[in-house]
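Note that this complex is displayed minus one protein chain, with the remaining chains in position.
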Amino acid sequence: MSSETVVRPSDATAPDGSRSGRSGRLRGLLRWETGLLVLLVLVVVFGASTSSDFLTRSTLFYLGINIGYVAIMALPMTLVIMTGEIDLSVASMLGLSGSTVGLLWHHGWSMWPAMGVALLVGLVGGALNGLLVAKVGLPSIAVTIGSLALFRGIAEIMLGSLVVPGLGDRQFPAGLTSIGVSPVVGTPLAWGFVVFLVLALVCGVLLHMTPLGRSLVAMGLQPEAAQFAGIRVALIKFWLYVATGVLSAFAGIIYTLQVSSVSYNAGTGLELNVVAIVLFGGVSIFGGRGTLPGVVLAVLILGSLQMALTQRQVDPNVQNVVTGVLLLLSVVVPSGGEALRRLRARSRHPRKNRPSTAQPTSSPA
Amino acid sequence: MGSESGAPLLEVREVTKSFGAVAAVQGVSFELYGGEAHALLGENGAGKSTIVKMLAGVHRPDSGDVVVEGAPQTFAGPADARDAGISIIYQEPSLFPDLSVAENIFVGRLPLLAGRRLDRAGMVRRSTEIFARLGVALDPTRPARGLSVADQQLVEIAKALSLNAKVLVMDEPTAALTNVEVDRLFEVIATLRRGGAAVLFISHRLEEVFASCQRVTIMRDGRLVRTATIDEVTVEDIIRSMVGRDLEQLFPKTETTPREVVLDVQGLSSEGVFVDVDLQVRAGEIVALAGLVGAGRTEVARAVFGIDRRTAGTVRLLGKELPNGRPRKAMAAGMALVPEDRRQQGLVMDMPIDQNVALASLNELSRVGLILRSRETRLATEWARRLQLKFGRMRGPVSTLSGGNQQKVVLGKWLARAPRLLIIDEPTRGIDVGTKAEVHRILDELVAGGMAVLMISSELPEVLGMADRVLVLCEGRVTGDFTRAEADEDSIMRAAAGLSATGAA
Partner (left out) sequence: MTTAVQQPPAPTPAAESRWLVAARSRELGIAALIVLVFLVTTAYNHDFARPHSIQQLLTGASLIALLGVGETMVIVTRNVDLSVGSTLGLSAYVVGDLFKHQHIPVWSGFVIGVLVGLLIGTVNGFVIAVLRVPSLVVTLAMLYVVRGIDSLIVNGQTIDPDAIPNAFTAVGYKDVLGIPWLAVIVALIVAFFGYAMRSFRSNRDLYAIGSNPAAAELAGIPAGRRVFTAFVISGLLSGLAGALFLSLHAQIDNSGGSGYELNVVAAVVVGGVAIFGGSGTVVGAALGAVLLNTIDQALVASRISSFWSEAIAGGLLIAAIAADRALSLRTARSLRRREGAHREL
């Protein structure tokens, strides 16, 4: 039939199209990821222009120290948000993992088994989230606000006001805490940051090149259709939460070793930073859209910006303004254009005088 | 039709509307008179929905006018259209599950008492009155959550009635209704007409048009083909005007001899939905699952495929028992399910065409765990060719396709897995006449090639035309089992209504 190729009107006007598909993704890359890349260059130029110390190995090292453990949590968060869910408990899990290490150390354990238990705690906590979200089907935002409080609360119960190791106590093994002061041999990079880069590669391949990744995208765009295509939506979500729990616990260990001490409130409030990074990286909060390279670029931009601002001695709280503004711009700029089009369309069809023949709407039936 | 004299209640005058480069409606004019039921016909994509949306105040015409009682209107939004006396009943009921039935009826114009307080009692009273007029017993105070689709549609109709609309637009209101409910709807339409209102009726079921409408307007490719009184036209005329050519044969049906049993379902039950369903499908036959909407047909299909868990019974595919609630196992064993709701269940609308085709075969398209994009595209191209898919770009989103072509993508997705059993739920719902015939031809070829097909359909002609055997479900029980020779409209309808059990229990 000749009319078959007619594009559905409603879709022809869909704003800025999807960023999936090769050509679609290519166009997406040209838009969002390219924008991020340009921004990264600008930030580096800005940093270099404000301080001669910026383009040094130590900047790169401290960038990794500052943002590596946050960035590690951003990776599983990206996958979770791709499926249309969210996990707000990551920072609490970071604190709980650190507190576990601290408590066990306090009770005379040695470091490696303590870290093993911390990872196990991450697994259990993630499984709890996963069970409630994927199997029971509860809204993830509510569940993970609950586990945010729960995990932090358990950490609080475990350590209370204790800081481990206390003054005069047995200190953490220097070999391990050295990750907070010396880079990976042969590079200027911090250990946490290298771990992030390796995991980013793994997640990127997973998300963009494997059946599992494609399933995540399908789940985020249309969960029911994914289920009907035989994708085990609940199971995949469950394991994503488990992975998020374990990696957050891992981030907690790295953080603990870097600062070589721990208190229950480590990383409080970081969950929103993690979410901000992912969204700034171009991942849609509704799921199904976004790329991992985008998230990596977001990490690099926010990390370098933080370094640049710190070197200018800008209050860390003020740096929040920058994070917030960037996040806001990242969503307002695309939809601002769309809104402008809408307004223009409306002004072309001004609201004319209302019909005088209007029915009285409340006359009894 | 005596009441059609005088000025029209509503006129669509030379209306044109484009979306980007696509002209959805071009220079269409027709009139609605008080007291008439007027059918607006056309294939999907002919521009009917665009007309409806312009009447509803959702879209504005680029040029031309919507004229109500002689006064040209500019609707800034749905509220304006409503205030002008135009009321729309959409194909899909869109209620507010959290609000009460009464609030659903009056939403957007909730009645107020002094001090701008809500008049709840008045709202309930008037809802009760309207339901009495419709002859249904719905509790206005219950929340809308949990209402059946038919009841939801009734609430929508009650909403339109409560407005005392002069013009009532019904966009495929019968798609989800049973015959009894359709009859009642027609009575309501007749009552409204007698009261002087005009009804614009959109339906793919031509027999309904002939039963209830006085005039028809036919559109094709966004243009007006003709407006005529109902006694001037025949079904064939209408189809020819809609499609632009004659349809050779509506239901191609090759005689085949059924072979071995592919699907064997015994005692399948799901608490509160269906009980003790037995069914068998052989290679080389189409078994139709007929019955009223809500009889549990779709639910049976979901349980067989494993989307929902069954509470009792066994499902065997080629003799192998399938585990409960595991679609992946069913797929691996050779089962495929083309679901009822294409846009939500069949496709990922924002994914490209090729990725949609590949979605059920990702592991087969991968090497060392990585999807091979070239193989993916090749697979999709292959199936696009075999199913004669009309598309723009293989890597464009599937949402840009017409309904019929979207259905072909769903079919391609499953046929790519070379299944032994294809379950297909409402194969041609919301598909235009031309593509409908194509889908029927594809099904016929598949069966001729030895596939077993379990087809759920609410369209009796489709059931009678395509099926080798017909199972009828009523209230979750099998109430009829007919061979192709035995099956006729009357026996199926009786079984569907639970009146006489000709075949199995």
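Note that the chains take the letters A and B in the order they are written out, and that residue 1 is the start of every chain.
FYI, a residue touches a chain if its C-beta (ideal position, glycine included) is under 8 Å from a C-beta of that chain, and two chains touch if they have at least 3 such contacts.
All values reported here derive from a predicted model rather than from experimental measurement.
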Sole contact to the chain not displayed, among A:114, A:134 or A:148: A:148
Residue among B:47, B:85 or B:140 that touches the chain left out of view: B:140
Touching residues on chain B - with respect to the absent chain: 56, 58, 77-80, 82, 88, 90, 94-100, 102-103, 107-110, 112, 116-118, 120-121, 123-125, 128, 136-143, 146, 148, 150-151, 154, 178, 180-181, 184, 271-273, 292, 294, 474-476, 497-499
Hidden partner chain, residues of chain A it touches: 88, 132, 136-139, 141-143, 145-154, 156-157, 160, 264, 268-269, 272, 275-276, 279, 285-286, 315, 317-325, 327-328, 331-332, 335-336, 338-339
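In this text, only the chains that are shown with their structure count from here on.
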CA centroid of chain A to CA centroid of chain B, Å: 41
Residues of chain B touching chain A in the complex: 17, 19-22, 24, 43, 45-46, 50, 60, 68-69, 71, 73-74, 76, 80, 82-85, 109, 111-112, 126, 129-130, 133, 161-166, 220-221, 243, 307, 327-328, 331, 337, 339, 341, 344-352, 354-355, 358-360, 362-363, 365-366, 369-371, 373, 390-393, 395-397, 399-402, 404-405, 413, 432, 434-435
Residues on chain A engaged by chain B in the complex (per definition of touch): 1-14, 17-18, 20-24, 205, 209-211, 214-215, 217-218, 221-222, 224-232, 288-289, 349, 351-352, 354-359, 361-365
